[in-house]
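Every protein chain of the complex appears in place save one, which is left out.
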Amino acid sequence: MTKFNADAWGEKLLRKFAGGSSRRSMLTRMGAALVAAPAFPLLPVSRAEAAKPDRSPEAKTVFARSAQTKDETKCDYWRYCAIDGALCTCCGGGIHSCPPGAEPSPVSWVGTCINPDDGKAYLIAYRDCCGKPACGQCGCDNTDRETQLYMPQLNNDVIWCFGTTSMEYHCSTAVLVGAAS
Amino acid sequence: MTKFNADAWGEKLLRKFAGGSSRRSMLTRMGAALVAAPAFPLLPVSRAEAAKPDRSPEAKTVFARSAQTKDETKCDYWRYCAIDGALCTCCGGGIHSCPPGAEPSPVSWVGTCINPDDGKAYLIAYRDCCGKPACGQCGCDNTDRETQLYMPQLNNDVIWCFGTTSMEYHCSTAVLVGAAS
Amino acid sequence: MSRNSRRIFAAFSLGYALFAGAVMAQAADAPADLTPEESDVMTIDPPKPTWFYVDGGWDMPGTSIFDGETGKMKGMVETRRLADMAIDPNGQYYYVAETIWSKGDRGTRQDMVTVYDSKTLNLVTEIPLPGRILIGSRKNNFIVSDDGKTAFVYDFSPTSGVNIVDLTKKKFTAAIELPGCASLMPNPGVGFSALCSDGSMATVAVKGTKGDITHTAPFFDATNDPIFDNFAYDRAKKQATFLTYTGQIYTAQISASPTVAAPFSIQAAAGIRPGETKPLETNWLPGGRQPMAVHRATGMMFVLMHMGEYWTHKESGTEVWQVDVAAKKVVKRFKLKDPMNNIAVSQTDKPLLYMNGEKGEALVIDVATGEEKHKIEKAGGSTITIADPL
Partner (left out) sequence: MSRNSRRIFAAFSLGYALFAGAVMAQAADAPADLTPEESDVMTIDPPKPTWFYVDGGWDMPGTSIFDGETGKMKGMVETRRLADMAIDPNGQYYYVAETIWSKGDRGTRQDMVTVYDSKTLNLVTEIPLPGRILIGSRKNNFIVSDDGKTAFVYDFSPTSGVNIVDLTKKKFTAAIELPGCASLMPNPGVGFSALCSDGSMATVAVKGTKGDITHTAPFFDATNDPIFDNFAYDRAKKQATFLTYTGQIYTAQISASPTVAAPFSIQAAAGIRPGETKPLETNWLPGGRQPMAVHRATGMMFVLMHMGEYWTHKESGTEVWQVDVAAKKVVKRFKLKDPMNNIAVSQTDKPLLYMNGEKGEALVIDVATGEEKHKIEKAGGSTITIADPL
């Protein structure tokens, strides 16, 4: 039996996609677009709602009603509405930056979170940082619109470390990808 | 550089010692004697005290004064005076038996514990059961006459899994080896 | 200690050879009636209907076997982080689908089904796989067919597929693509079924190394009211029981063309208003990682319930609701001292509920009396499996 190597496979596809540049540099350039990708099954829903999005307090989840925009190291920071895991902002990384030595996954699950400052919904890509042991700091598990495994791009339990050199989970970032409506 | 394999080395010595029988069957026959072995630096001390052992309450440690002889699944069972780890009696094993699938180490650290029923001191070999993940049940850390790493046979932090097929620590037994005085 | 004894210690460090002599001298000091004990290794029975298996989850790399009657640990099956365990319905083996890197979290990736003998818990063999999903706390990513002959291993790389293992020959036989679906259940004589992102159920008729995929009509809303993927499958009735986030209960008859019955609301079955997806509607809702279990013989379903708004589906339950599925009635509500996250029920005449929560404490509750029979500390915080021998 030949061994299927998910990492090699991911990298091959990514290299092809990036025209032969190195995976890391390609990732830097393409990362946001690639990672947001699994979100597109959301599009029909987002668009259906886009006609007249209801962002009133009555339409907001518990999380959205109490979210804040000041402190990225707390579970109630607005972008974390569907995050699960350790916040990279507490692990030596940033809101869209992996801690030193970790590697962002080019694909991710996504969330649609409301920014309380403008009341608008945004698409957030929860890119896992991979290749180091679990950071242990600031563990959060928020579940707005989080679904089950048959809809993996909306499930926050999957280890989203594909195309990285190691699939060890270190922490999660919350990358702003675009407006959701 | 050739790879030194501690397990193979241990097994070779053990096989030689056992006249070529299988490690497991040799272990069953020789186990007690082998495991007690590291205790011998205790002998001068034990013998010095043997002349007139003082087993009065005033000579007993905190552990010895409150030890019991009925329940082998509790940290205060008399034989556990220097045990560190999970009690195999809580993990599907027994006081001198490894749980299924685990393997007793042929060498161990030792303790000298007082049985409150007869007031006598006994030599206890704390044989680790190896080759399965930490059992997690009944964690104890008793430290009567427990010393530091330069005297390893009296140190209860060392992973005492030598000559076993895996050095993963599962739990610890407390094997009665002999009278200490 | 004298210089002399240091030299003895030096000799000790040269090997085992000197030990025996020293111990013999020691043993000579012992009373005549004191026989040094010998070390041995226990064996256990094959899986029994009153046994339950608690996965240690992220923190403990083993699945502990407990006897629900006595509360005693019987042994442990090695299940590293993100491994899935399944029990041979014939009782001969424990199977672990696992992923191991050759240097911990670096080096070469190795996916396999590892086979353990159920009596000795010794490793029998490893069956290499082309891959598997990495996720925790899921019952339905590694399932064994009702006759024990075939294992199905869900893969996500991130293409979605199923790897099939012949457990008789102990080898991987086929990789089948399963786009848009996951969360497997056996489909005897056919292959397997799964839930899909369009709200349908897929059925894969396995023929050799090929899979022929058909779908039911969509029957649930995978985006707005998903079915918990830790659902229950009943081997005897060939029936699956599904539960959604709002509390809708579906039963599905598994066959080459599965049929799904109209759902009912667990809240309505308890005489209160049904769960809703709207915010600000606080109600009793199902939640947890493994929020439900079904007792086959009586058709009783047990659901972890909590008070909250919608999208709190991972929240631990503060009550267990016992539902007579056929009668569509909640017949009993058990209040829990500590919130619980996973639930299972023994398939015995006098069913026992097994639960655990974030703290990793396992609870055994007698369904008939509601009495707490056992509370086991540090049992493990993840999935609970029950023994259900043929």
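We call the chains A, B and C, going by the order they appear; numbering starts again at 1 in every chain.
Heads up, the rule we're going with is that contacts are C-beta pairs under 8 Å (C-beta built on N, C-alpha and C of every residue); 3 or more make two chains touch, one makes a residue touch a chain.
Quick caveat, the model's predicted, so the values are computed rather than measured.
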Point to revise | Displayed partners of the chain not shown (whole complex) | key: A, B, C
Check your understanding: From the list C:48, C:80, C:149 or C:328, which touches the chain that is not on show?
Key -> C:80
Point to revise | Touching the absent chain when the full complex is considered, from B:73, B:115 or B:166 | key: B:166
Study note, to complete from the structure: Those residues of chain C that touch the unshown chain are 1-3, 5-6, 9-10, 12-15, 59, 61, 78, 80, 100, 102-107, 110, 123, 158-160, 177, 179-180, 196-200, 218, 221-223
Practice item. In the full complex, which bits of chain A touch the chain not displayed? Write them out. Key: 10, 13-14, 17, 27-41, 43-45, 50, 90-104, 106-107, 123, 127, 129, 132-137, 139, 153, 170, 173, 175-179, 181
Review point. List the chain B residues touching the unshown chain?
Key: 1, 3-7, 9-10, 38, 41, 45, 58-65, 107, 131-134, 141, 143-152, 154-155, 157-159, 161-162, 165-168
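Assume only the chains that are shown with their structure count from here on.
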Point to revise | Cα-centroid distance, chain A relative to chain C, in whole angstrom | key: 28
Practice item. For chain B, jot down the residues that touch at least 2 other chains. Key: none
